[in-house]
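See below for the structure under consideration.
What you see is the complex with one protein chain gone and the rest in place.
Going in written order, the chains are labelled A and B, and every chain counts its residues from 1.
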Amino acid sequence: MDLAFFLIQLLNGLQYGLLLFLVSSGLTLVFGIMGIINLAHGSFYMVGAYLAWSLASMTGNLATAILLAIPLTVVLGMALERLLFRHLYSRDHLYQVLLTYGLILVFEELRSLIWGDDVHGVAVPALLNASIPLTENLSYPVYRLAISGVCLLLALALYFLIQKTRLGMMIRAGASNRDMVQSLGIDIKLIYTLVFALGVALAAFAGMINAPLSSVTPNMGSHVLIICFVVVVIGGIGSVKGAMAASLMIGLAETFGQVLVPEVAGMIVYVLMAIVLVWRPEGLFGRK
Amino acid sequence: MNNVRFSRSLPYAVIGLLAMFPMLDSTFYTQLLSKVLIMAIFAMSLDLLVGYTGLVSFGHAAYFGLAGYVLALLAAKFEAVSLWWSLPAAIGICVAFALATGMLVLRTRGIYFIMVTLAFAQMLFFVFHDTKLGGGSDGIYIYTKPTMNLGDTVLVNLEKLDQFYWLVLFCTAGTYFLLRRILGSSFGRALMGIKVNEHRMRALGFPVFRYQLASFALAGGLGGLAGYLAAVQFGFVNPEILSWHQSGAVLMMVILGGMGTLHGAVIGAFAFVLLQEVLSNQAWFGIAAKHWQLAMGILIMLVALYLPQGLAGLMNKFQRKPPPEAEEGADV
Partner (left out) sequence: MSQNDKDIFARREFLKGSAAIAGATAVGTLLPSAMALAQQGKLKVGLMLPYTGTFAQLGVAITNGFKLAVDERGGKLAGREIEFITVDDESNPAKAPENVNKLVQRDKVDVVIGTVHSGVVMGMAKVLKESGTLWINPNGGAGAMTGAACAPNFFRTSFSNWQTTHALGKVLKAKGHKTAVFITWKYAAGEEMMEGFKEGFEKEGGKLVKELYTPFPQVEFQALLTEIASIKPDAVVAFFAGGGAAKFLKDYQAAGLKGKIPLYGSGFLTDGVLDAVGDAAEGVETTLHYADGLDTKKDKAFRLAYAKTFKLQPDVYAVQGYDAGQLLAAGLEAVKGNVADKVGVIKGMEAAKIDSPRGQWTLSKAHNPVQDMYLRKVVGKENKSQGVAWKALADPARGCKA
């Protein structure tokens, strides 16, 4: 592998890592702020992809489909929080695991009833359907670069929201001391609903923009879910910064692993996770 | 009290009844019941961790699958492998794997523990999924079932369904009494003490880590027993048997039955497998049977929301007894 191709693989790895960040950032927020372990997070990713596919085939345009789908996923998130997750804040993690495990089954079957069990492809928007030549025989699809850009923008926006806004301050305060925030007259319930909806929307959005790259398939959430958990655990629960670092780490490990040591590529991320946990049981950026 | 004598003798009565089951001469139901009993062993092994030691493992399918693969790899293509050594070998490897991973995962707590057990199970999943070792994602068939020979006489031939069923029943009963014995000993009481308050037990001078590791290894070995039997029954292993779906299903059985009670785990396994069988029965539900997981999912959610003590807890409620042992969640 010469330098040029090393750099291109680096780009592949970063691009995958950024997308991973988008899915896992929602998970780590919900995890860290509300203390909820949510196995159904991958299902939101799947719902996003299916929404993008079905709305795109109705409207003929992926961008329109995404604009229509985002409000839907926000509503879905709020409804789920109000109806189900709200009852689990004070309960043992065990019951959260159980409830969200049941939720996965429900989502998969609803998907099967509404959209069927076929595999679908989503066309890359015409505007971005081009490639930039990098070497004599390799070009880079513009769409991949575009979604990396979108992921970066969202990461910055998220950072700004949490660190610099009043809402972000309330969120951070709510994570560390729920009762105190409530006694200050802040509606913590509303904040939780918003955070949860934000998490759902982020995961679904990742599914939408990735649909042209990964195809839309049943059970697509399952693989993503497990990888996201690894991201969250390596990065430290609740840490958006950690999720970013871990996502990029895993993106690079998987990309180079697939090429350099294909036999054990599937295991690399889990070995990585084991090493991090032995070294720092609370994750890279986790609080003790 | 009469009640006590009744509940003491109940397990024996149930085992006696179950032992007579093959006389009904129904291949289908004997097979189904074998599956239920195997899952009961699996659920009891996890209950030891979740219900008694306070360790919520989300990767218990690792041991179940590992033992199945050990059998598949030991079974020569067309010659029956001996039960004498293949079963101990499968369980032994599971215990060794549990000890090795236990050293690492027991350093973590809470959510992290859940996730790390999951990660180790996934690691094993990919070992079998991505390498040629176990047939990759296609899995491998076990062409001949194990036998138990003494000299030249065949004592147990698992190709015979009845004999297989009795072996499974024997193992289930054995697991139940073994665990009851262990939990009644000072070791078992120490485990429950750790579940309620780890720091206090440590302060009292108990080697908490070693106790937890022992429990972890025992649960791994018993999970392996269940996996071995399941591999014998289906004659096929593929990576799915150690996927996180399997770990989730067994966790569901434990909670559905009522954790922290051995008979709860057994009841949970019965209820779960039978529910699955009933809901997916096309003769009863027609087209809807194809989507049986929808009903299952809703049911699981209802249990999580409204039946935290499981079916065993429900029965206790009807008998107006307080729930047994320390209430779960007491350590929160």
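Odds and ends about this structure:
Here is the rule we use: contacts are C-beta pairs under 8 Å (C-beta built on N, C-alpha and C of every residue); 3 or more make two chains touch, one makes a residue touch a chain.
Predicted model, so just to flag it, every value in this text is computed and none were measured.
Note that of A:Leu113, A:Leu167, A:Leu184 or A:Val259, the residue touching the chain absent from this view is A:Val259.
Note that of A:Ile186, A:Leu213 or A:Val278, the residue touching the chain absent from this view is A:Leu213. Mapped onto chain B, contacts with the missing chain fall at residues 25-28, 129-130, 135-139, 141, 143, 159, 234-236, 238, 240, 290.
Where chain A meets the omitted chain, the residues involved are 1-2, 5, 8-9, 12-13, 15-16, 117-121, 124, 131, 133, 135-141, 143-144, 213-215, 217, 255-256, 258-259, 262, 265-266.
Definition applied: only the chains that are shown with their structure count from here on.
Per-chain Cα centroids separate chain A from chain B by 33 Å. Residues of chain B that touch chain A in their complex: 50, 56, 58, 104, 107-108, 110-112, 114-116, 118-120, 122-123, 126-127, 129-131, 244, 248, 251-252, 255, 259, 291, 293-294, 296-301, 303-305, 308, 328-329, 332.
By the touch criterion given at the top, residues 31, 37, 39, 84, 87-88, 91-99, 101-106, 108-110, 112-113, 226, 229-230, 232-233, 237, 263-267, 270-271, 273-274, 277-278, 281-283 of chain A touch chain B in their complex.
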